[in-house]
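Missing here: one protein chain of the complex. Every other protein chain is in place.
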Amino acid sequence: EQPGRWELELEEYRRYGRQLILPEMGLQGQLRLKDAKICIVGAGGLGCPAAAYLAGAGVGTIGLVDGDTVEISNLHRQVLHSTAKVGMPKVDSVSEYITALNPNVKVITHLSHLSPTTALDTLHPYTLILDCTDSPQSRYLISDACVLLHKPLVSASALRTDGQLMILNHPALPAGNPLGGPCYRCIFPKPPPPTSVVSCGEGGVLGSVVGVMGVLQALEAIKLVVAGLQADGSSGRETRQPEASGAGVQTKAREGEGEGGPGVETPQPDAQTQCPPQPELLIFSAMASPPFRSIRLRSRRAACAACSAVASVTPESLKSGSLDYAQFCGVLDPVNLL
Amino acid sequence: EQPGRWELELEEYRRYGRQLILPEMGLQGQLRLKDAKICIVGAGGLGCPAAAYLAGAGVGTIGLVDGDTVEISNLHRQVLHSTAKVGMPKVDSVSEYITALNPNVKVITHLSHLSPTTALDTLHPYTLILDCTDSPQSRYLISDACVLLHKPLVSASALRTDGQLMILNHPALPAGNPLGGPCYRCIFPKPPPPTSVVSCGEGGVLGSVVGVMGVLQALEAIKLVVAGLQADGSSGRETRQPEASGAGVQTKAREGEGEGGPGVETPQPDAQTQCPPQPELLIFSAMASPPFRSIRLRSRRAACAACSAVASVTPESLKSGSLDYAQFCGVLDPVNLL
Amino acid sequence: SPLPVERSTILINVEFTGGLEMLFSHTRIHRISLPTVDPSTQQSATVGYLVHWLCQNLMADTRKELFVLDGRVRPGILVLINDADWELEGEEEYVLKEGDGVMFVSTLHGG
Partner (left out) sequence: SPLPVERSTILINVEFTGGLEMLFSHTRIHRISLPTVDPSTQQSATVGYLVHWLCQNLMADTRKELFVLDGRVRPGILVLINDADWELEGEEEYVLKEGDGVMFVSTLHGG
């Protein structure tokens, strides 16, 4: 970021005033959002709410990747489309919405599904990727591309009354660096058997469940951008100093014994100042109590096919088409799924 | 509900197919949504996403109560409005959106803020109320009206990077019945001192934080309606039978000792089959880890001014204007706040 | 039947989510009295034994391959021990203790 390069217009101060005054945001955070290029892969149940809140917050450039057109069965959950837009490409429908909400946002539409041969070129210009797709093979492909391009990935999914959210490849360090965040293959080295894979079309989904997950994706993306993403995709967390009174790191376990006289121990820093970030899976079950659970995930897998020192996924193998994600996932009819 | 009275059109089967196939929904749930009348008080940061997902899901009648017009500083979080709608009443803007998304929804707009003298008449026709407002006095007024009208209330709020959600007055039993759910006054018998009250305008708010809370309000409303709300506002939970294999109630504490041979104890029923519901507060802190916490709340307060046997809040005291919510909350300038 | 030792079983809290609960009588939370000793190894019960035990004793659905494949939890299921990925705890080899919570999460792909 070059100081002085970006300025906010008066209209932007008015529009973003309510978030600009947050200490977590500030002018620096708003300028980072304006400078950010975020790609939303999938303009459906997750992509719609994610696009709405990224556009509202003032992300400078939003990319939309989807080859589908709006169908009436989408409208219960894909709430940026409308009945009049049935038959229109989803990326065009969302693009119209974004421009009407916030004309400051530059929208780039990619009217096709991501494929192994196009993924790197398509995603290369962006700061950060949101996986809002709906099949295992697209999730492996997007994750592989993010690892190769050194981009963090905010991945969410939903089915029936459940949702899941992970931040992957963050920090987005080169393959082989164990300090980078785990990728999708680290968590799921083998794809699920195709008989176990249920799509929203087959299994159904509650619109507000997938809606919650999409809004949370936008929120996590905004937090990452505002905290600062370096040109290499790694996190610029050092730019947010811990509060003077909260600078230490608590080392004792919660269950430890107290010793000595009354007093205050060094407090835990807020989550956003911890480094490196602990990879987590957020699980949402609308019918369970409590509905939200946070799970600690593993770090990078030493033998990961994508992000380890012995990775077999390379730009060449991806571009040459030698990686067949449909076959890897056992899909018999890959058309329209990726 | 009179069987056969309501039928779905072919267009509705197509539109709602992805949620109709959920066992938690089914045709009965969809018909209950179609029959429901839900009032959203406040068409702002919470009301916008709540309206989107209630309309998408096929709620038959949606009421919108708000006296404000769209301002540019709203657009970062009130994502159903658009730049072209600046200056338009918010209820009209949201009504236009709903009709474009789902023309099956009947929208009733109330272009004014709720007042003590109008609250009962305004809210009376509805099945369920969503409090999407932004001041203590409106929260007390809406809760009092819901108690007097025997309506459950889904109440949410957000500020900065935090959000809160409660289901109040559920089941909506008459005042004095201790089995009814607590009301807002049970949880907060005294209003906060006005110097401690910070609005989104003053304190700021992240759009996606308030967005998450609004979508969750829609989800909770849908769950309540689908589970069945009786004419008297109480829950018709008995219409959803527990699974045959999960019919028992677990009575032992989690930490209890195991005795006897290997086996499976009677499992806990799913949350939606428990009766009566345990009142809970969901706390969301976008910058904390874990971000979501669920808190057990108290039951009805024996001396509650609204929902107890010794309640002083009555239809007469409300309609006569003798209850001054602005004074109760210590507001010096109540204009435009309620 | 109980082994002739003082404490023959331990209580384990088992939870299924992401659709797996449909394979287990549509019930999300189960409280299991698991034998303290795995009879096939005569060693203390591990998570690996628990998986085998659940498949034999708790799973109502006949499609066992949706939970266990080639003797192990099928790909696409995360196993969590006390709210942490089991890879952090030793995977199948983790020795269970009274009151442990084990969660099975089927990954979702919908969007």
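Order as written gives the chain letters A, B and C; numbering starts at 1 within each chain.
As a working rule, a contact is a pair of C-beta atoms (placed from the backbone, for glycine too) under 8 Å apart; a residue touches a chain by one contact, two chains touch by 3 or more.
Predicted, not measured: the structure shown is a model, and the values here were computed from it.
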item: Option touching the unshown chain, where B:L33, B:L75, B:A145 or B:A158 are the choices; value: B:A158
item: Contacting the left-out chain in the complete assembly, out of B:G42, B:G60 or B:P152; value: B:G42
item: Residue, one of B:Q30, B:S82, B:T133 or B:N169, that touches the chain absent here; value: B:T133
item: Subunit B, residues in touch with the chain not shown (by the definition above); value: 42, 44-47, 131-136, 139, 156-160, 162-164, 187-193, 195-200, 203, 205, 210, 281, 283, 285, 288, 293-298
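In this text, only the chains that are shown with their structure count from here on.
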item: Subunit A-subunit C separation of Cα centroids, rounded to whole Å; value: 31
item: Interface hub residues of subunit A, defined as touching at least two other chains; value: 160, 200, 203, 205, 288, 293-294
item: Junction residues of subunit C - those touching two or more other chains; value: 28
